[in-house]
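Partial complex: the chains shown occupy the same locations as in the complete assembly.
The first chain written gets the first letter, and so on, giving A, B, C and D; residue counts start at 1 in each chain.
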């Protein structure tokens, strides 16, 4: 089968990628701006691969269906947008604790509350610090192109199974709605073999498999946590991904994830036209966050500005990475507004370039 | 032509041209105009003078933009007979 | 080559599909493309716009505030985006319905009476294709054949019998663009 | 009324014309938009039943003169902006939680009239738990349930109430009972609960049905005053946009398809 080049909407491309990744089941609930995922799958998936597609009665139900289905060792996913994702927080904490691999997609919109349906990035904290209770981590991928909306589905499932951990694609409404060229991967077969840990029916050759998250004994629960933490250290050692664009020789670095990183690139071009050397640092994995790369970068630049579609969230991680070596500024837009390249440059000049000369 | 008993006023600028009023009108008095209002909708106009003021149109109008009027006609009672009038006369009915 | 375009108008005027056709056509010609709609409540009946970028290089920001070409199909869109044309850029507007024409003088302004022309062709829906034709005349970003192929992708199968009519419309648009008085 | 009668086409000066002649005089006014509706143009699609539902609620509040004592709860759904149209104090609940929000309000303001206004996705999918339990507790407020068999706001996905075989963006081949289950008659369910006092199903597709729906709402407020418990008024409505029909067609389709499955009338009548 040859790979196919298509022009697709981000949401639909992501849904198509799920089918091609051999995803076994999707459970979700409509919410703008990501309903196309559920709709596309409702149209396409079952007839093509037999994939299960179920519109649940709520996001709370969706995430718990995911917990059940993924607990059998199948490739299972859900998607939602900000308010819906908030409703999933208890479930995500369970999934992480139970070490159930699965793929979660948050097509963020402007918040808080019901907010707007336009794009946002204000669920960063929720995704990477843990909106649910307890110490757990969700491996978080931030695509910045429609192509990555596709690629990160396959990657996401692979990482999820590698670490038996939930993986989240943290994207936004603009990426979900925009169209770009994508090269689709080949169709992967659906899973036929059981995972050794999956809850699928106890056969005589093995002990029973239980997916659970409780311990009555605090010391047992602490050991459990230590096991999780050890896994997280491993993820932090192996899976940090970031992209540096023109950071070599740059005086200033814009830090941004997802779509905003591309807008920052444009801003950097505009800056270059003005003779200001600006690089762009794009964390691709938000957890694990590329602290070390930023820290190293801090030795060679004059300052950083984190640009986000929120009131200042990732900037804290940037500061933790830079650890006081250089100033870290912030520019953000909220409520569904996307910053423009011109505006980013202006803010950079105002906050850093102006300050530091 | 039947005696006019009712009338309506439509706030045409708020009309969305859904035609539910027209469908509900027993007198078939209403129709879409060919013109657009400022919102870009064809709006409803009364094309017949046979409105009975039954309020059906207003009942179903989702945008609540129809006012309905109805003349409560006094019942006519015969109070005198006037025959063979050949010249101009004035008759005044008291009350 | 990089062409950054915004197309804006009422919801029903086909602004989103115009952008999509451009992008599909770009794909046919192996170009990089990006199509970014404004989405949200304004789509319900109100105004809509999309940014289409067609380029030989990788596209960074799909969100822009300045454009090589602005296409305005109604008055509010013209009012909103006239200032967004880069100096020296192109502004196309639907001249049969827009009453207050643009005033900028540092750009190329192309008025196209696309609605009238579409009415003459007895299908108001093809208005957008006329405008598209005008654009392609002025800026041959993509070839006509590619545009037709792009159209095939955007039009649902059941409307494919309308492709000849659409092609005609594009050609009509090209014709109009030639005849139009371009102010610059 | 003669040929000069104003039609809406000859805009302008009609006030004067009315004054001059015609039946359009104050004393002849038999129907007018209620004061409890604001002047804002509703964002609903042309012909959408939400508008009628709003209007009759406003009429009842005006007629009972309870604006100052009424708190409404708007859902997340097409009617999310209900608070822009009803000139009363309102809360905009999270999706599905209107019954919980209304419970909170009514419990701290037991002497006020409280109602929630909810779509079928809101009330019967994500809000099932809140709905059932508010009804079961017999909370003393009114639930107005707008059943249009679809998720309107998000663009036409299947709702719990979508009819068998009915197409939606998430049931592209029509609702399939085997995988999606039957349409949920939640109104019949809540009628089973001792906490509900008056449960009825109405529609707003015809003048007579509009009048009945309004009467049901009015009665419900009167029962609320008497602390009778939960009143539940379902209004079967259309969604021309997502049903992909003209408003007139949609009302016909409603009559022919929705009403046979969701028959109108009282499901639980008050004992007295």
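Definition applied: a residue touches a chain if its C-beta (ideal position, glycine included) is under 8 Å from a C-beta of that chain, and two chains touch if they have at least 3 such contacts.
Because the structure is a prediction, the values reported are computed rather than measured.
Visitor: For the entire complex in this file, put down the subunit formula using the displayed labels.
Guide: Here the complete complex works out to A x2, B x2, C x2, D x2.
The rule is simple: only the chains that are shown with their structure count from here on.
Visitor: Go through A-C and B-D and name the pair with more C-beta contacts between its chains.
Guide: Between the chain pairs A-C and B-D, B-D carries more contacts.
Visitor: Could you work out how far the Cα centre of chain C sits from that of chain D, in whole Å?
Guide: For chain C versus chain D, the centre distance works out to 42 Å.
Visitor: Would you mind pulling out the distance in Å between where the CA atoms of chain B average out and where those of chain D do?
Guide: About 28 Å separates the centre of chain B from that of chain D.
Visitor: Would you kindly tell me how far, in whole Å, the mean C-alpha position of chain B lies from that of chain A?
Guide: Roughly 62 Å separates the two chain centres.
Visitor: For chain C, give me the residues that contact two or more of the other chains.
Guide: Correct list: 41, 45.
Visitor: Can you name the residues of chain C that touch chain A in the complex?
Guide: Touching chain A: residues 20, 23-24, 27, 32-37, 39-41, 59-66, 153 of chain C.
Visitor: Which stretch or stretches of chain D touch chain B in the complex?
Guide: Touch residues, chain D against chain B: 1-3, 5-9, 11, 14, 18, 22-25, 28-34, 37, 41-42, 44-52, 54-55, 58, 204-207, 210-211, 240, 246-248, 251.
Visitor: Which residues of chain B touch chain D in the complex?
Guide: My answer: residues 4-7, 9-10, 12, 14-20, 22-24, 33, 35, 39, 41, 43-47, 49, 51, 53-56, 58-72.
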